[in-house]
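Left out: one protein chain. Kept in place: all the others.
Labels run A and B following the written order; every chain starts at residue 1.
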Amino acid sequence: MNEAGTEPGSKGLPAEKSDKVDKADNGYEGHKGIRGFRSRLISLTRKEIRQLLRDRSNLIIGIGLPLVLILIFGYGLSLDVRDAKVAVVLEDPSPVAADVIAGLELSAYISPVVVTSMHDAQRLMLAREVDAIVQVQSDFSRRLAAGNAQVQLLLHGSDASRALIIRSYVSSALSQWAQRQSDRGMVAGAGVGIAAPGSVTLIQRMWFNAANTSTWYLVPGLIVLIMTLVGAFLTAMVMAREWERGTLEALFVSPVRPTEILLAKIIPYFMVGMLGLGMCLLAARFLFEVPMYGSLLIVLVSSMLYLLVALGLGLLISSVTRNQFLASQLALITSFMPALMLSGFFFDLRNVPVVIHLIGNALPATYFMELIRTLFLAGNIWLLIFKNCAILAGYAVVLLGLARAVTRKKLD
Amino acid sequence: MLNFLRRIASLCRKELLAIFKDPANRVILVVPSLIESFLFGYAATYDLTNVPYALLDQSRGSASTELIAHLDGTGVFHRVAMLQTQGDIARVIDSGDALIVIQFGPRFEQQLNAGEFAPVQLILDARNSNTAGSAAIYVGAVIDSFNATLRGGTGPPLTVEPRAWYNPNLETRWNILPGLIASLSMIQTLMLSALSVARERENGTFDQLLVTPFSPTEVMIGKAVPIVMIGLTQSTIVLAVALFWFNIPMAGSLVTLYAGLGLFTIASVGMGLSISAVSANMQQAMLYTFMLIMPLVLLSGLATPVRNMPQFLQTATLINPLRFAIDLAQRVYLEGVGLLTVVHDLIPLLIISAITLPLAAWLFRNRLL
Partner (left out) sequence: MSGPAVALIANRVHKRFLVKETGKSTQAVADVSLEVQMGSLTALVGPDGAGKTTLLRMIAGLMTADEGRLDVLGIDVAADPQAVQDRISYMPQRFGLYEDLSVQENLDLYADLHGVPQAMRRNRYARLLKMTDLARFTARPAGKLSGGMKQKLGLACTLVRSPELLLLDEPTVGVDPLSRRELWEIVQQMIDDEQLTVLVTTAYLDEAEHCARVFVLQEGKLLAEGTPEEIRQHARNLCFIVTPPQGQPLRILQARLLDDADCIIDAVPYGGSVRFIRRAEVDPQRLDSLLGGIPATAVEARVEDGFMVLLRERHDVAPMDTAISKAAGGTKNGGNGEDNAKREPDEVVIEVRDLVRKFGDFIAVDHLSFSVRQGEIFGLLGPNGAGKTTTFRMLCGLLPATSGFLQVAGFNLLRARAVARRRIGYMSQKFALYGDLSVMENLEFFGSAYGLYGKRLRERIDTVMQQFDLEGREKSPSGQLPGGFKQRLAMAVGLLHEPEILFLDEPTSGTDPLKRREFWRRITALSEVGTTIIITTHFMEEAEYCDRIVIQDAGRLLALGTPQEVRMQAGGEGARLNMEEAFIRIIEQERRKNSESPAGEANP
């Protein structure tokens, strides 16, 4: 058996031996220079891609979760108030009261539900079947004649922004009615000679979001979230995993350089990130029909820049913690939550206190969020593009540089 | 019975020690929920507080000046630029310097004095359609009141008396923070419970536990109780921030709130332990949990109302414990309702617990390796 075992080897052996003598001084040629770098990088990258593809949980987060998010954000989440149900209690049977209420019907945002008693209306409101109650009291027409009529508006405050919008729509419908009334009254009551004053009317134009739907601003923002998810959260685990599984120790004692290890991690996850981007872009275009006024090329370039920022952050976290659990928690706290909460994704940074505003402005996600929304909805605004791309590039350089600095081939 | 309790107590003690002896855990269990409740309390707002606007006044009359004075008087609108020509509009909007541009045409004053309709152009940057919509409404309200003053001192014949129940100033924060009481603790209880068994499996301690006389039910209770306690503690942290930092008055009773939260935390621990029992290792447990947390939080009604979702998603939220917990927390906190009123929230939570907890206990022993 032993004899047989050496047979195939013994043929190649002399050659190897003489090689060895020649190369004893300089080691294998492949170690040196750009050729060694390239072949090691290709090999390591291939390894990473294989691992990525074989670990199902990675694919779930890298591809499954973006899909779920796209569907949820595209279909599930909407901040728009449409057809808000408002209970109308008409205690005054006079035609003028009915006329007041008729103004509400015209609004696209409100759908009045006429109920007979305040009691019923309150029951509906407690059950949250209506968002507000408009009450026209029995003395309405009498008091209107006296010039001090009131309409009660009760709002359910447990969704403040919705309540605010409903309040505005109801108030504006009613005050427009009152204005018409008073103009007519003035003309009738004050006799000739005095012209009724004119009135200011508002003509509003929504730039960049003609449909005025939250889907248009949520879906581009989703790209930021998904890039953060793949770049920071998923990548935060990869170096930590190697530390935990002890796979680095043998790898370190080889001609491989730390830069190559990092690059080999970046490349596959960069591709996953781009895949996520692709899914988002397709969904935005064909599923949700969000327009894209800016150039696709700039969208791609800026997304790549941000992806590098996220990858740098993820790798940095991963190399520092060397522990998957800690890394994932840290990635969640430092990248994903802020991207969701502080980048202007849901909540406009203009409305928050200064401190929060400053924190938001320190986040790369904020700049990418602004940029990607602009590119989608407004177009190529060059000043913004240059400024934000420069900031993102700066972050990418710093974070990747730090990640490189902390990745050392040392165990102590 | 006494022995049973003694065994459970010892399991709980072990679990708490194991969690809190790890310094990283101590930090992770307290700091994020504290920071997040502050951050979200301030950042999570749909209320408009600051609208930068640019003015393009081509009429240069007193009426437009007066109207602008009304606008500035609200404290929400801040003028950032005076524009000279139509062409400047794109610049200030594109760069994001101004959220809106208000434009008075050259004939504005004349039209108004002539008793005609005098149009004011409002151009909004709707990249964030939500903010833009609110700003438009605000401007509309200012113009309504300006129109009313035009008609002299007698005041309008009709006033609207708005009164908001449960949230008199209609602040988003009042809605968000009670919702956070449930959601922030859920994220951590799910993570903790999902990792607890997976970690023990990875360290081999689970085998050591299973060869002892503990029954799977006891092991399950021993794991659930400490995590429920931790979850409730986190809820308490958020509650304290809401009550004492943001001064949001609580209408309901603490007992009712905690009863509901307790049930909710048990349901989330049940879900977490079930994940834990089916995961081969910590990494899987973590990813599955994360995969679950995202839709649970997004489809809970915390950031956007459940009623705005399409019907099939609304149906899907029926298995989301957070949806019920947020409803419950908001109602008890803001509306002050009793347990009987929120019974429709409690029953689903009960059902979720009744399925997940026994499932987890069963999976502990019967999971096929």
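Keep in mind that, in the parts below, a contact is a pair of C-beta atoms (placed from the backbone, for glycine too) under 8 Å apart; a residue touches a chain by one contact, two chains touch by 3 or more.
These figures come from a predicted structure and were not determined experimentally.
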Of A:I34, A:A108, A:V253 or A:L297, the residue in touch with the unshown chain: A:V253
Selected from B:L210, B:A240 or B:L254 as touching the chain missing from the view: B:L210
Candidate in contact with the missing chain, chosen from A:D131, A:E242 or A:D348: A:E242
Contacts of subunit B with the absent chain, listed as residue ranges: 3, 6-7, 10-11, 13-14, 17-18, 21-22, 203-205, 207-215, 365-366, 369
Touching residues (missing chain, whole complex) on subunit A: 1-2, 5-6, 8-13, 16-17, 19-21, 24-25, 27-31, 36, 39-40, 42-44, 46-47, 50-51, 54-55, 242, 245-257, 409-412
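We take it that only the chains that are shown with their structure count from here on.
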Gap in Å, rounded to a whole number, between the CA centres of subunit B and subunit A: 16
Residue ranges of subunit B touching subunit A (in the complex, touch as defined): 24, 28, 32, 35-36, 39-40, 42-52, 67, 93-96, 99, 111-134, 136-141, 143-144, 146-148, 150-151, 154-168, 170-172, 174-175, 191, 195, 282-284, 286-288, 290-291, 294-295, 298-299, 303-305, 308-310, 313, 330-331, 334-335
Subunit B partner contacts - residues on subunit A that touch it in the complex: 57-58, 60-61, 64-65, 68-69, 72-73, 75-80, 100, 125, 144, 147-165, 167-172, 174-179, 181-183, 185-186, 195-210, 212-214, 216-217, 233, 237, 241, 323-326, 328-329, 332-333, 337, 341-342, 344, 346-348, 350-353, 355-356, 359-360, 370, 373-374, 377-378, 381, 383-384
